[in-house]
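Here the complex is missing one protein chain, while the rest keep their positions.
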Amino acid sequence: MMETLQSLLQGFSVSLDPMNLLWAAIGVTVGTAIGVLPGIGPSLTVALLLPVTTALEPTAAFIMFGGIYYGAMYGGSTTSILLNTPGESGAIVTAIDGHAMARKGRGAQALATAAIGSFVAGTIATLAMTFVAPAMVSFALLFGPAEYFGLMVLAFVTVTAVLGENLALGMASLMLGLTLGLVGIDNQTGAARLTFGIPELLDGIDVVIVAVGLFAIGEALYQVSRYRHEKEEIYALKGSLWMSREDWSRSWKPWLRGTAIGFPIGSLPAGGSEIPTFLSYVVEKRLAKKPEEFGHGAIEAVAGPEAANNASAAGVLTPLLALGLPTSATAAIMLAAFQQYGLQPGPLLFENDPQLVWGMIASLYIGNVFLLLLNLPMAGMWVKLLLVPKPWLYGGILAFATLGAYSLNNNIVDLVLLWIIGIGGLGMRLLNVPVAPCIVGLILGPMAEQHFRRALAISQGDLSVFYNPMTHPLAVSLLVIAIAFLVTPMLLRLRRA
Amino acid sequence: MKKSMTIVAAAALAFASAGPAVAEIKRLEITAPAAAGGGYDQNARIMQQVLQKEGLASGIQVVNQPGAGGTIGLANYVNNKKRTPTLLMGGLALVGAIITNKSTVSFEDTYPLARLSADYQPIVVAADSPYKTVEDLIAKFKADPGSISWGGSGPGSTDHMLYGLLAKAAGVEPSKINYVVLTSGGEMLSGVMGGHVTVGTGGYSELSAQINAGKVRALAISSPERLPGIDIPTFKEKGYDVNLVNWRAVFAPKDLKAEEKQELEQAIDKMVKSEDWKAAVKQRGWSDAYMPPAEFAAFVKQEHVRAEGLFKELGLLK
Partner (left out) sequence: MNATARLQIGNFVLGAILLLLAILVVEETFSLSAPTQQATIGPAFFPLLIAVGLAVNAAALFWQALRGKVPEEQWLKHDIPPVLIVLAGLIVQMTLLTTAGWIVATTLLFATVAWAFGSRRVVLDLLIGFVLSAASFYIFNEVLGLSLPEGWILDT
């Protein structure tokens, strides 16, 4: 503990060097700026900026990287809230209530609770990474396929929170997502499913394409069908720019809970940033005093998932730095960046190059402060984005949405998919079908299937891996929690009735 | 504007380096049929840096085109002809993907320019695994094939090939392998370290940190002989005839003119002999595996046939 503290202080002495501070600030700014664009998530942002840093010496480069990473993770929420177009899949949940807030003229408050929540979560999670990394890593290693399946089932329960008022329509959206998730090569056997002989479909349909298609393109098509009838100015900033006392008191608990959910799941090798945001949403909805506000601009539904998203970002760095395990696409690119300098993250790096590692960790704290300083004042400016006339606003959104979609694979086929899914997004809006369950299904469906089948392959068909608490205590507890989540509200309703 | 600048730069360079310099290739585009960060991408980016630095090419652009194990990038490379010079990265993993994805194009539709680097694959088990040696592992595998789970990155990957070759060498039917697909390097390592799968593999460069830190135990490596500075026995010396090089290479369009081919060959030849190239390859833990065109073309064919045969035995093909 003392040793860690000492190393960290040394790290701060490295990262507080004026030049390094500058790199951190540049990283945060550039990361946020690029991360804001729809379809360009953290992994693409980091990949794009990788060559830019080659000119720098390693310590400066990684300090800048930390800034880019945190900036990009945060950037995705801005367009989610203001334009209903998430920049990355971790910001999808934010769009639901964040955009509803923006429509009521509370965009600035939504941005503020996202920024402060990201700061709180980022700082706590970075602290956790600094001090409990080894424990976190051993926890992560407990997760095998059976445990992941339990986690997926738990995450599926969250869908109930985003289904909307009409069950049949909400489920239809989920089923569409699950069907889209089937497309592509089956990982275990190599069989091509629903690919219709199109090679571009072999890898499946990218979540980014579906998210950008359903949200950005679908929203643009919907808006263009309505612009002649939309008379009232829905986007105007109403009242104060700042968070009220009530906003604060409704935000702080979700920030902390979001962090508690996001950090451990983010540190799992197959955890990701989406599942924590889903889970945080459902937890907040269950605990809220006014659950009926969810879906119509509840501030808790922005505060919680945003905190979870940024906490998971720090979680991802834990196994990367502690063990050299890249657990997300972004982490894999960061690993490549380390290798570019001939460095191999892992326990030996702490011994061989403490200055670099601790400098980078320290700069994550500083990056978080920069993020807050940059984004809090910017909230007022971002809201002005909504004053851009619609023809140009949506022209720009479509330009960047297509840029993001095309850059994924440098392939026109993705633009064709985007077009088709965009029409689907319009159709869903016209029929009041919620779009979020579709994305949840698309993300969770394939993962649940893979882990389920892997678990059974390893156990050679023995189903007890899912119910025997002696051999798989963690998997069984996760499944029990999931069932409890699902059944409790029903029982409560029965008792009331 | 950009172009006129490169011409000026090229002219300046031509003046500066007197003697029989290799003509500089202008506006070279290298397609890496994989996402940023992977082996193909890294090879391409090293090429970009070294070719530029050595004055062998200018205005080099690396284009990432991931998808379907690289076959999307290959298909687009073969089908979209460009007027500017273009190169394509490829390797053993792509040979596997061409076969498993039943790709309509293959390396036959390209001009194999040179093999560049090699990554040898160790097999690893958890540090506390009861299997201390390859013999231990194989004994159990023979007795009860299903009880050993082998983690790898997708059916038909180099990981899958390695396990297939090992099963064959051990006299177990390759289709009996309990192959568990783990989609990323992180999942693979944590799967092995957490004891969720019995065996894992990957490029030595990806696993070396964990091997050296004692987090996983390497039982054997797929190189033909012991690698300098790496204390892992080869399969050969353990008596298993397993030889697998995860090679990476560069390809050119098939229909180039003779002088264009020569120009590229010379540039690549100079590149692999440069100090920067050697240092970069070493830094990533790969081995230099340069093979000039004539030899390499035959090698690619040979690998294709070998993989095809192996996939039939693994049950991936009928």
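By written order: A and B. Residues from 1 in each chain.
Definition applied: a residue touches a chain if its C-beta (ideal position, glycine included) is under 8 Å from a C-beta of that chain, and two chains touch if they have at least 3 such contacts.
Here the structure is a predicted model, which means the values were calculated and not measured.
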| item | value |
| --- | --- |
| Of B:Q61, B:S147, B:T183 or B:Q262, the one touching the omitted chain in the full complex | B:Q61 |
| Which residue of A:L268, A:A379, A:L426 or A:L444 touches the chain not shown here | A:L426 |
| Option from A:G122, A:G190, A:G258 or A:G271 whose C-beta touches the chain left out | A:G190 |
| Touching residue (missing chain; options A:L127, A:L456 or A:L486) | A:L456 |
| In chain A, positions touching the absent partner | 34, 48-49, 51-52, 165-169, 171-172, 175-176, 178-179, 182, 186, 188-194, 217, 220-221, 223-229, 389-392, 394-396, 398-400, 402-403, 406-407, 410, 412, 415-416, 418-419, 422-423, 426-427, 430-433, 445, 449, 452-453, 456-457, 460-461 |
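Everything that follows uses one rule, which is that only the chains that are shown with their structure count from here on.
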| item | value |
| --- | --- |
| Centroid spacing, where centroids are CA-atom means, of chain A and chain B in whole angstrom | 32 |
| Touching residues (chain side chain B, partner chain A) in the complex | 35-38, 41-42, 45, 63-69, 71-72, 75-76, 100-101, 103, 146-147, 149, 154-156, 178-187, 189-191, 193-197, 205, 208-210, 212-213, 215, 283-284, 316 |
| Chain B-facing residues of chain A, complex | 47, 50-51, 140-145, 185, 187-190, 192, 199-200, 202-203, 269-270, 319, 323-329, 331-333, 335-336, 339-340, 342, 344-349, 409-411, 450, 454, 457-458, 460 |
